[in-house]
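A single protein chain has been omitted; all remaining protein chains appear in their positions.
The block that comes next holds chain A.
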Amino acid sequence: MSRKKIYSKWFAAPALIFFSLFFILPNLFGLVFAFTDWSIFYVGFDQVNFIGLDNFKQLFSERLLLKAAGNTFYFAIVTVVFKNVIGLALALLVNRPFKTKNYLRSVFFLPSILSTMVVAIVFSAIYNPQSGILNGFLNNVGLGFLAQEWLTNPKIAMTSICAMEIWQGTGLTMLIYLAGLQTVPKEYYESADLDGTTGFQKFRYITVPLILPTFTVNITLTLINGLKVFGQVYALTSGGPADATQVFQTFVYKYFSQGLLGYSSAAGLVFTVVIMVVSLTLTSVMRKKEVSY
């Protein structure tokens, strides 16, 4: 009995069909649709015209695209930095033999299982400038001057959305760091203790080099996640006030809901290319830095 016959490629057929038809094909079609003036209001295919680069010319002349790109990167960078710094700190914290270790892990992780939509609605209550608990807390501890119109002030609305995402997503980052920390053999720390190494030295020279692959995973995951931001913005501000919080995907959705299929395809294509370039660059840079043990 040959290997080929036992492990038949037909086992992969159902997955191939779904994935090709509903994921790869749309991405390829996107390459075509982006060059058409397809609109939802066209009745037949004969009305669809190829218009060359017109969609892209119009896209890149829109200031809103620049704004959306800027906001998307701002969101991605801020959330990557904070989720990873706080996530790692929390992982180091709950990796200690605390009595409340399991409680702490569960609580920090819990928001990761919630829908962005739900979290966003709850945060719109927390951020409420009159009665929300955030301003209420600031007023109570004498920091009332920090109280803000968190979502309607165009200068800070984007940062407020970032803060919500950090609140929700740090637990997952923590958990992945925690798993990474647990792969470091205990003997390494024990022999370092014999040499009289300080806690920080142990972290810098043992922990960090050995969990570099975990850094790669976490930074890649959080970055891709950040660039794909959509529900958070859609539910909290819908891109407002006055387009101050538009991101790539809300930008695409805006034109999609106006029925401009060709134009929004073009916008989606730009988005896909940006994500691919950023994440492939990042992965190849980070993989080079890893060490094996």
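A few remarks follow.
The rule we apply is simple: a residue touches a chain if its C-beta (ideal position, glycine included) is under 8 Å from a C-beta of that chain, and two chains touch if they have at least 3 such contacts; residues count from 1.
Criterion: contacts and distances are computed from a predicted model.
Of "RNA polymerase sigma factor SigM", "Peptidoglycan glycosyltransferase", "Serine/threonine-protein kinase RsbT" or "Carbohydrate ABC transporter permease", only "Carbohydrate ABC transporter permease" is the UniProt protein name of the chain excluded from the display. When the omitted chain is restored, the residue from A:122, A:138 or A:156 that touches it is A:122. When the full complex is taken into account, the listed residue touching the unshown chain is A:113, out of A:113, A:141 or A:194.
Where chain A meets the missing chain, the touching residues are 1, 3-9, 11-12, 14-16, 18-19, 21-27, 29-30, 33, 38, 93-94, 96, 98-100, 103-104, 106-111, 113-118, 121-126, 128, 131-133, 136, 167, 172, 175-176, 178-180, 183, 213-214, 216-218, 221, 224, 228, 230-231, 234-235, 249, 252-253, 256, 261, 264-265, 268-269, 271-272, 275-276, 279-280.
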